[in-house]
Each structure stands twice: as C-alpha cells, then as structure tokens.
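Only one protein chain is missing from this complex, and each of the others stays in its spot.
What follows is chain A.
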C-alpha cells in the first residue's frame, strides 16, 4: 500500500494491469493513478486511450439496459414502417390505388401503422398503479430491471415525439393523396386514372376514388368524410397537448398542462373511429384469373374479356381499435383504482406546524401499506376538486401511521397551511383523498451493503423515511437489512425549512451513540448559502463539541462537496463493496453524481462498484 497525501490508495488494480510505480505519488487523484507510467524520475500521465475503454465497461453497467430497451423499441418501429410500406407499395391489391396515388399511398399507411403501435405504448407508462404492481412482482428480476420503471415519463415523452413525427408524415402524405385523387377525377392524368376514378358505387361496380363528384374540393372531401373530420380534430387535440406540455408551461403552470392533457380522451376516441370510413380502398378481385398487366392497358375490355372483369374495390377493415383497446382498458382501470383510493376514509392522527411554515400531517388509512421513500398523491376537495399533488412520505413503514411534511411553495400548499392554522386544537383536518403509495428507487436502499444517500434541499425528505426505517430495522435486527454502513450527504442553502430533519438526525445520533454504533451512519452537512457572518460565528466556536448551526455532533461544512474526495473516501473505506448511490435533488447534481459513479466503479468484480439511482417525482 502506498500512502499519499490523499490517504491510502488501493493500487492492486495497477499491478493487475502490469504497471509499476515509484513512490513519488504526491498529488495524484484516483483517476491519474490508473494511467501513470514510470520514467526515471517524476511521473507522466498517459493519454486517455485505454482510460476510455476502462470507462466503457462502467457505462454499460450503469446505462446499458436503458439503451438496449430504446434500441429494441426503435427496431420495432422501423420494422413496422418498412413492413407496411412494402405491403402497400408492392401488393397487387393496391395496384390501381397506387396508379392514382403513387408512392404517397405507402408513405401514408406506413406511419399509420407506426402510429398504431406507439398509441398502444403511450398509455402504459402513465399507469402508475400498474407500474407499482409490476415493480412489486418483479422483485426477483434484479434492481437493474426495476430501475427502468423509474424512467417511465421519459419513455412517455419519447413515444409522444414519435407520434408527433409520424402524424406529420401521415398528414403530408394524405394531403398529397387527396390532391391527386382530385386531379384524377378531373382527368388531369391518363385515361386509366380517369376510368378508375369514374367507377361508380352502383349496380355491379364499386368506387375507388373517394371524390365522387366534380364539385368536391379537397377541403370539402375532408370535412364530409369520417376520416377527414376525425383526422383534423385529433390532430388539433395532439397539437394542443404538445404545446401545453412544453417545459416552460409544465414547470410554471402545471394545471394548464394537466387539464389540456386530458384532451387525450378526444384523441383516442377520434383515433378509433378514424378508419371507420374505410377510405383507403383495395381491389377485391385482384387474384388470378385477373391479369393486371393486360387489363391496365385495355380499359375498353373491362367486363367483356374473361380475364378482365370490372375491378371491384372495398375499403380496409379498421384496425386501430385492435391495437389500442388493451391499453385503454388498462388506463380506465388505473383511473378507477385512483378513484376508489380517493373515496377511502383518511383520518388525521396528528397535525403539527413546524418552524418555517412546514406542515406535518400524520394520517391513518385503512389497509395502507407503504415502503421507504415512496410518495403519495394528496387531494383536498376544500381547496381544489381536481388537483392531486405528490408528496414524499417521511414516516417509516414500521410506524402505524404515515406522515408527510408539506412546505408552502405554491397556491395549493399555502391554502392548506392557512386552513390548518385556523383549526381549533385537536380537531380533524380538512377531508383529504390519498392515492398511492407509489414506488421509487429508494426501496432498493436496503439491498446495498454500503449506501451513499445524497439529499439536496427539499430532496432530503425521502431520506427521513429511509433513515428512520433503517434505524427501526437495525433495532429489530431485521434480516432484510443488508446495509452495514451509510454515508449521508445533506446539501441545502440554509437549514431553515428543515429543522424537523435536523431534529430527526439528533435523535438518531443520540440513539446510535447509546448503542455504541457511532460508525453506522456517517453524515455530512453542506450549507451552500453561507456568508461572512456565518463564517465568523463558526470560527469563534471552532472548539465546541456540537455544531453551532444544527446542534449535531458532526460539523457543518460550507460550500459544495468535493465529490471526488467523497467517492475516494467511500472507495477506501469499502474496498470490496457494492455501493448504491441515491440522490434526491436537482438534475445537474444527478449528472455529476452519475458521472462519478461511472468513473469510480471498478470493472473488476471484486472491487468497489457504484450504482446510481435517482429519485423522481
């Protein structure tokens, strides 16, 4: 072992790679150590060449399955597109249709098929109760599989983009189709087109061209056919849904997004009826003895020669409903389930108003079972009939109630707090509907031998639940608990809104000391919003036993953590463990941490491995 100023480095990996070293490692960080070659004196770092391949293995461990699923999805889309394209572009039944429309027929029908597939998929990721069920029953399948379920909203957005793109292609192709049908009717193309267009829907002939009279314009055709009207309506619904889901609108005015998004009901209703008009027509008697190569040039022989009966046409059977009926039923069940949960009675066990306008509600509901780090949706009819807001639960499953801590951040929360403040002592709060609980990655926290928990700002909330639960499990010697060491990083601007959490940490700290388990939990607090007066205060009290700000034994750090240092420390203290990193905080921090996890994960299975999990709402 070589000691550097940074502490001890485990260099076994380097001998494994056949690199020898001098003992002159004064300043090197963990990354450089892997790439050092010796010279006579001093050190040089190698170029990034093999360092990149080293990182690739880590990347596969952390992100591989996600990208694999995306590749499979894209492959299915491409397959469907190509299959249906050639079905319409090469099939004999469509020969005459193609004569009028060219390849625009295939260009319209292929996206339609892809749209069917994606409209099937789009409803599934938003069935959160269904996903909870799947997550619960896949306990055997390993955490990597279940982690994919956390990315449901991202997948929903991706599918939505594909729907938008395919809709655009479909519409453009049909615009061309309608125009060319119109031109065919008016004899602007060859004689065959004219003959085909003039086939009537009477007696023993069936029509091909949906434009049936000289006065029908493309506009009129669209607004007098089922396909046309439903097409315009559902496209409008889609556009409104998309514009109101833009990040700007969603983050600032969630209600506009939520209510407009319910236009999906119009979208699906219209989508299912869209094909009912059977406007895309194919030839029904195209099989031999029909000789298409002869008949197409001898219009005058139609109906007179045996091999050229008059071509008969019929529209295709509408298929969209077959694709989407399953997910629609599932989604209806999902909403029904949410409604049933809503009407179940919820009683208040305790209401506490914490400092800095934080409201703690302890609630009891029949048959409610939760896991750590899960969240619930709350609805208060007294404030708003239709709004459901998510809150992470701060109680542990071992307790006989569930609690949420609500901060005053928007209209709804402000109104709730003001209602509660006006209640007399000991009274029940306003009627509350609770939907949930819904699972998150935090359920996996007990599976890791070593856990790194990072809570930034309001993101510290799920960790209240986790820490309490770990402590209960530890006291009961619960065999489910594989964790033997926890590193907790608490980042916030100032601790004002989180005094309740500091209290919790104090209690835990005391209990652990009483049992001589001081090592079990290592926590570090980072105040990122310090100023000069803070610093002076701290300097003056530098010798005190407990921290001046939080009253905890662990001293508060100022500024942001140096993640390289933290990861190294974890690596050193746990050289052979699997470390789970859990973050609840801003996206920027998630990027930083996931990169560090990839960087510090050892491809050698005997060494430290980091897995990154992000909590998402």
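Methods note: a contact is a pair of C-beta atoms (placed from the backbone, for glycine too) under 8 Å apart; a residue touches a chain by one contact, two chains touch by 3 or more; residues count from 1.
Here, contacts and distances are computed from a predicted model.
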- Item | Listed names "Phosphatidylinositol glycan anchor biosynthesis, class Q", "Cytochrome b-245 light chain", "Protein TIFY" or "AP-3 complex subunit delta", with the criterion being the UniProt name of the chain not displayed | "Cytochrome b-245 light chain"
- Message: Can you tell me which of A:87, A:126, A:165 or A:236 touches the chain that was removed from the display?
- Response: A:236
- Query: Pick from A:137, A:214, A:252 or A:533: which residue touches the chain that isn't shown?
  - Reply: A:252
- Task: Against the chain that's been left off, what residues of chain A make contact? List them.
- Result: 5-6, 26-29, 32, 42-44, 168, 171-172, 175-176, 178-179, 182-183, 217-219, 221-222, 232, 235-236, 239-240, 242-244, 246, 248-249, 252-253, 255-256, 259, 410-411, 539, 542, 562, 564-565
